[in-house]
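Have a look at the structure that comes next, please.
All protein chains but one are shown at their positions in the complex.
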């Protein structure tokens, strides 16, 4: 029995999350549902795609990821199931899935609407039902009609030259740490053992640390995090609040000759 | 093995939720517990009954709903298990269960106190224990003494005439959407294809939309939601904050001749 993960912008004060789970468990009470987060900022595809991209590969191949973020974007919304890197993703065709992988979907199916007419709760009435069926062994091709068209979005891109990498903060996490889109691999290729300075806000730091605790409490660290992305923070402090930096703030690495 | 759902006003920063789950799992480690919400506003029977009413029927018949909201209201509190519409409900006799269904309980049992003397944590010591026993096959009649007396509360009632439906906001959800007690069925019976105006705050809207995305972002929508209740919101915005409306604010539908 495949695992279903569930991520949403529903919050945790309403019946929405449990209504979706109840639907799944009504179809098959043996299904194991793991929550990813239900605190994705309302309608925030950037937040949702970051979290999903950061974790989906940790689950076993074949896991079904049910994603209810900004699910009602227009009156003509489509709901899709995509197979990407061996995982299934079910959600609205709002571009979120295009941000989680460099690869195009191996299979893409537009979900068939159920026989209940229109719905204002597609997460429960269309997506949860499809997820439960998929977990129960229904073939992805039997969930609707194969398609190749889906909405594609482009995330914040790095600008990298021999002299400079110019990136942005793409996520402020629970600790106030500032996660950037500057990748360790690109940095390694461009650095060529030169000295460098990492600039953000009013700070300039000339080294990359190996641990969040490489500096004293209250001091600023720069590490490559577990995602391989440059992350800035303050040991035991909240860097976003203390430095006034947030989503989209620029982070620049200048290489010195 | 029956499913147990768990809803409380315990929040998620303390040991209370996991203490209840641990008690259940100590009695029977195979029981599947599904959280409904632990962020019910402290002591708020209105919030709790709204969430429970909105979701319990989605679960399979026979599901056990453990409800820890305002569990200690007086020194002489009783704890009960009620069968309503084929579901089991375990909680304090504080009136919450009288708000979730039009039907009276099919079976009602006052839970026997365990042999531990008095307790300041009845959710763990009385209710969780009973829920686990029920899930394990104990008959409801063996959990205590049958009774017919329980506390009944009356929710906010609609005032409906041929000319007007006068309702209230009964829940502000995570998105700031305003859910009213105006039911689609009553509206349909009274409307008789007449034009109408929905009035709330300073707004007056002359149509009911079919989707949350029927209007442009930033514009106000009025839909019948997945519960069949009139819901007011702002597409991609927070209607409660932007319009200054909240719990109990009036919403009026005037039918035009």
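For the reader, a short list of remarks on this structure follows.
Order as written gives the chain letters A and B; numbering starts at 1 within each chain.
Here is the rule we go by: a residue touches a chain if its C-beta (ideal position, glycine included) is under 8 Å from a C-beta of that chain, and two chains touch if they have at least 3 such contacts.
Predicted, not measured: the structure shown is a model, and the values here were computed from it.
Across B:118, B:148 or B:161, the single residue that touches the chain missing here is B:118. When the omitted chain is restored, the residue from A:26, A:39 or A:164 that touches it is A:39. If you put the missing chain back, the residues of chain A touching it would be 3, 5, 12, 32, 34-40, 47, 51-52, 54-55, 58-60, 171, 173-175, 210-214, 223-226, 236. Residues touching the missing chain, restricted to chain B, are 10-19, 21-23, 25-26, 29, 42-43, 72-75, 77, 118-121, 124-125 (touch as defined at the top).
The definition used in the following text is that only the chains that are shown with their structure count from here on.
Between the two copies, chain A and chain B, the Cα superposition rotates by 120°, quoted to the nearest 5. Centroid to centroid, with C-alpha atoms defining each point, chain A and chain B lie 32 Å apart.
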